[in-house]
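Shown next, in structure tokens, is the structure this report addresses.
Omission of a single protein chain aside, the complex is shown with its protein chains in their original locations.
So, chain A:
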């Protein structure tokens, strides 16, 4: 039913035009390319996005202006279409109600409907570096670039942006501060948006408040920040620089929390897992790296032979499962049963007389990866009752 491609954890787009699927559990990397053509730098992958919420399809934007649809179920490219218009490589892809949104460097933002007459086109200004979609409100997209400050667009009313950021005040020499937003991301659950710039700043904008200037600005290092991703709790952002310095920056206090090590070259893409404390990054040094955000340690390092441009990390939580086979469901059931058994143990514990030192033991045994909240609560309650 499912091809082995479904089990891949990370998808990486390379400069040589190859889409690479990496299975970290099996330590395997597979190359996928369109047709039998030889490699061509004109087909370099410049942007990628998931085709649907089940992550069964990937849209791959190439340098030559074509967008390919890759099916992870079948493990091959199933469709290719030309999304010409504007100049320069794609700086962002997104999907809205089954139709594709593209944005190119010259500033043409376009929604590709089924019939060409319904296409929505907007000019967002030249020098765009990145376009991203709001995951909670998919018709909102944000753009930013070189001398092109952050703008948020509502694709239902594409005539004017719904939010246009204002440049920060002049510096202490009363000179204009240059704009260069390299990457941006929406904070889930709020209207805020975080950007990183080529002048090593991380900025937080809040469209809901009247201030159009950033509400928070942090600087990190001395080199351009090239990629950014929000951690799972959206309280911190992971930023990477052109020199291979990667740091986690707290967005509430504007403080450097920690740095991740092991990078040899410029970071082109970073993505955090939506729930697990894992961050994947790739770049010009041809390595895909997975760090643990809590312990900062490097968990996986994969050499992928070409310079890597962009990356998609699966949002699956169970990395061990080899795909969407029925066995995964079974595993789920088994786990649930175990939990129930644990509960039974706890229930039976209630009659135990106080001051027996059994419970820490049992507690550690029952301490599986992530116990649900109510159960821990129950535990605490019981401990209280005993003492």
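Couple of notes before you dig in:
The rule is short, and it goes like this: a residue touches a chain if its C-beta (ideal position, glycine included) is under 8 Å from a C-beta of that chain, and two chains touch if they have at least 3 such contacts; residues count from 1.
By our rule, contacts and distances are computed from a predicted model.
Selecting from "Proteasome subunit beta", "Glycosylphosphatidylinositol:protein transamidase, GAA1 component", "Exoribonuclease phosphorolytic domain-containing protein" or "Ribosome production factor 1", the unshown chain of this assembly corresponds to "Ribosome production factor 1" (UniProt protein name).
Between the chain not shown and the residues A:72, A:102, A:122 or A:266, the one that touches is A:266.
Of A:4, A:89, A:126 or A:224, it is A:224 that touches the chain left out of the display. Across A:16, A:46, A:143 or A:271, the residue that sits in touch with the chain not pictured is A:16.
For chain A, the residues touching the chain absent from view are 16, 18, 31, 38-41, 198, 223-224, 226, 242-244, 264-266, 284-286, 303, 305-307.
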